[in-house]
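Omission of a single protein chain aside, the complex is shown with its protein chains in their original locations.
Order of writing sets the chain letters: A, B and C. Residues in each chain are counted from 1.
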Amino acid sequence: MNELTLVEAVRLALARALEDDPRVILLGEDIGVNGGVFRATDGLAARFGADRVRDTPLAETAIAGIAVGAAAHGLRPVAEIQFMGFLYPALDQLANHAARLRNRTRGRLSCPMVLRAPFGGGIHAPEHHSESFEAMLAHVPGLRVVVPSSPARAYGLLLAAIRDPDPVVFLEPKRLYRSVREEVADDGAALPLDRALILSAGDDVTLVTWGAMVQEAREAVERMATEGVLVDLIDLCSLKPIDRATIRRSVAKTGRCVVLHEAPLTAGLGAEIAADLAEHCLTDLLAPIRRVAPPDVVIPYPRLEDQYMPTAGQVVGAIREVMEFS
Amino acid sequence: MNELTLVEAVRLALARALEDDPRVILLGEDIGVNGGVFRATDGLAARFGADRVRDTPLAETAIAGIAVGAAAHGLRPVAEIQFMGFLYPALDQLANHAARLRNRTRGRLSCPMVLRAPFGGGIHAPEHHSESFEAMLAHVPGLRVVVPSSPARAYGLLLAAIRDPDPVVFLEPKRLYRSVREEVADDGAALPLDRALILSAGDDVTLVTWGAMVQEAREAVERMATEGVLVDLIDLCSLKPIDRATIRRSVAKTGRCVVLHEAPLTAGLGAEIAADLAEHCLTDLLAPIRRVAPPDVVIPYPRLEDQYMPTAGQVVGAIREVMEFS
Amino acid sequence: MARFDFGPVRVLDQAGNVETTLPGFARDREALARHYRAMVLTRQFDTKAVALQRTGRLGTFASSLGQEAVSVGVASAMRDQDVFLPSFREHGGQLWRGVTLKELFLFWGGDERGNDFSGHRMDFPACIPVATQFPQAAGVALAMQAQGTGGVAVPVGGDGATSKGDFYEAMNIAGAWALPVVFVISNNQWAISVPLAAQTRAVAISDKAMAAGIPGGRVDGNDVIAVRAMMERALERARSGGGATLIEAVTYRLGDHTTADDSKRYRNEAEVSAHWKAEPLVRLRAHLVQEHGWTKEEEETLQRSCREDVETAAEAYLATGLQPPRAIIDHLFESVPEDLAQRFGEAGYE
Partner (left out) sequence: MARFDFGPVRVLDQAGNVETTLPGFARDREALARHYRAMVLTRQFDTKAVALQRTGRLGTFASSLGQEAVSVGVASAMRDQDVFLPSFREHGGQLWRGVTLKELFLFWGGDERGNDFSGHRMDFPACIPVATQFPQAAGVALAMQAQGTGGVAVPVGGDGATSKGDFYEAMNIAGAWALPVVFVISNNQWAISVPLAAQTRAVAISDKAMAAGIPGGRVDGNDVIAVRAMMERALERARSGGGATLIEAVTYRLGDHTTADDSKRYRNEAEVSAHWKAEPLVRLRAHLVQEHGWTKEEEETLQRSCREDVETAAEAYLATGLQPPRAIIDHLFESVPEDLAQRFGEAGYE
């Protein structure tokens, strides 16, 4: 019936939020009449007015700071950073303020804001347009970090993020913006913000990932199935807090784990997942935990980008390794 | 002979670098006539002139950007960010530029700069003055991140950082600025930038830490010795790249590992160390890897700060746990 | 160089004589006395806070010595629905807006409860990362504009803060969107050890308003009457949809930057002594004496009453027990996530 792409699902959720709650406003560069460079806000300014779907001057620090101030004063701002690579200037407001306002005022003020940003590589974009430093955000206490990997999850998780009483960074895997379609009911139903999803069930090995890598993971899962290896595929969804229970339960069952992400290896979020298992599930482990992630390099310009992005093939290789380990 | 505190050793290294290399300049807020808020540059402006030891206006984004530009054009800037909590606005220049300039120009331009910042808690400073987000920096490809934990190491590592042809973030554990003294020979000898140091040798358990936590670790090591447990205490020194070989070798010997840091747990650098071991030393492990780190909260205001900072007692507890594990 | 004309630059001269027409409120003895008391109370608070710090009973503290008129004048011009976003040196304004002395002590003593204050509940706590309050103020103003409350956001920062990009980004957007914000710069001429001349080549900080196309006004920040008068005009302008204004209040930091600072390292005593002549309390007192027959007894009573208030508050602060350990996780989110609660237990932080 209502087969949507991921970016359409984002738009649907934004429209729903604007419709349902007069406190919701959107702000960001080119989100108004232009509808956002990825069209995530297409038509929303026309429908809800330029005051509620507001083009900002080109100033990421201020976008974040304005969201903090507006949230503290009763609005529900949903700010867009045009590409994750331009989010660094917003970090000061995110880490030093948004994430702390409730804590430092003992609950007197709070910061119910969402910061959306398209992230990740694989679409041969110019430099600084393919960043994926979700682990840095997940390290900030007081922030929630959410990453959808399908249209329906984008819709439900974004609604949850907007309704959440605390600040949420919502990272959208732009490689998936238009590459998958899924039925999305505009029922206003939010998904839980702190639950991982098991996308396929298997007893042999656990594969944890998020965002665009879910597609590579799915492909790897299918290929492994032909070899008779059944994979518990976990889509993290919430990168902070992490649904550790779901992962631990899976590994308790499978005894093997591969983590996949497109951010560089060192201090990537895969480390947290592996570390958690090394602390809490060591005796369940039948094989080393393999992380499939690029080496610690800057994501190359498009012509060599494929040398960087992890592939289903690499995941298959890693799964075979942990399966063969003894 | 020359017993110095850590901050004095930093100053000695800065003076030596200014003396040895006319390309070296220092810049930062209040580093000139005031000698820095921690006196790390005390006397240097008088000795080397206000042009080479340069007070900047209050602008962290620009401080980082100026360092990038000056480094690319032949200087060796050593910039100070007054407290790590004010480093966020410098991240854009660090991650999007400093760390990439060589790579994106295929070596035509480079960025031999150092960004120094005092970091960490435990001195009951006002809010935003006790931050410790070294893991975020360690995630940036192209950056080196170095943390000394003693006066002699501060001297040798800082010289190495300044002489390194690429950008280095040099984080100084301010809790140790004046609390320890050590003999420091002003011999201009640099320490290697990518080697961890084994501070005490033991066959029973590996304890990995860095910065101010080295003191807590030392205390824990002593207490464990009285119980007959001998600890391999590793001071990471370089947080990026990590000297994985030294850690793996130690754990291959001990079979047990505890990681200690004062940054919040999730996506802290302890995760990387544990994950590396879970991948490469799984069969050596006789016990779960324990991370001693605060929960994912904002470091509290001074009155409750002690509830946050990890203690030797907690490390002892963790070591006992992994020793008793079977 | 052109400068926007934005009302009286100075009302009282250093001796307390009226230089220009007195604004309405300043003809009222009671009103003036209230301002005077607020400044005296601020100074007493500052003195006590420094003393507590020196004896190890308070954290690092930033005194507002000499700058009381800016803080009080700004706050006294504001209305209930307005929102104050102070830097860390605006004790006078915070007190005027209803933050209690005890709460201020708690904040500076290192207790988050100092920010859960009894004052205007929508006001922001003191801002430590310099200039970050400016974009937040634009956000508050955006909310007020959307809600039609008629409120105005009033962020205050120092001269050093005008070197930060945040300040310009916020002013520029507030200009573009005609937001109800009055940006206040308390120009005390120093940013720790950096004098204004080393901070910028701009002729006046108020000129920086031109970068945003908004009016900028410059006022004698040691004249509480002038500060309030100029603020009132800027607030009125904002309230009536006229948009944002930048106000530079020129004052002087008579004390050290904070209790961790030693200003003798970087500025000479002569400069400081010279500025003592212009300090704001003496000036208003002289005016009260000359124009309103302010008596010695009134002065003594007021001083004593302020001192008592401060002492009582200090004692109450010192008697305040610690928050329970759990307080470090309880307020991070509206409800504590499972992961956090569990780790809090595990990590032995209980």
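The rule is short, and it goes like this: a contact is a pair of C-beta atoms (placed from the backbone, for glycine too) under 8 Å apart; a residue touches a chain by one contact, two chains touch by 3 or more.
Not measured: the values here are computed from a predicted model.
J.: Of A:77, A:151 or A:294, which residue touches the hidden chain?
T.: Within the whole complex, the residue contacting the unshown chain is A:294.
J.: Considering the whole complex, which of B:71, B:176, B:237 or B:274 touches the chain not shown?
T.: B:71
J.: Among C:42, C:172 or C:222, choose the residue that contacts the chain missing from this document, as touch is defined above.
T.: Spelled out, the listed residue whose C-beta touches the missing chain is C:172.
J.: Spell out, residue by residue, where the missing chain touches chain C.
T.: Residues of chain C in touch with the missing chain: 1-2, 162-169, 172-173, 175-176, 178, 198-203, 207-208, 210-214, 243.
J.: Just checking the interface: what residues of chain B touch the absent partner chain?
T.: The list for chain B reads 25, 51, 56-57, 59, 61-62, 64-75, 77, 92-93, 96-97, 102-110, 141-142, 165-166, 194, 241-242, 244-245.
J.: In the full complex, which residues of chain A touch the absent chain?
T.: Considering the whole complex, chain A reaches the absent chain at 29-30, 32-35, 37, 55, 57-62, 85-86, 89, 124-129, 265-266, 292-298, 300-305, 307-308, 314, 317.
Methods note: only the chains that are shown with their structure count from here on.
J.: Looking at C-alpha means, what's the farthest chain from chain A?
T.: It is C whose centre lies farthest from that of chain A.
J.: Round to the nearest whole Å and give the separation of the Cα centres of chain A and chain C.
T.: 40
J.: When the C-alpha atoms of chain B and chain C are each averaged to a single point, how far apart are the two points in Å?
T.: 36
J.: Which positions in chain A are in touch with at least two other chains?
T.: Correct list: 61, 92, 96, 103-104, 141-142, 241-242.
J.: What residues in chain C touch two or more of the other chains?
T.: Residue numbers touching two or more other chains: 112, 129, 165, 332, 339-340.
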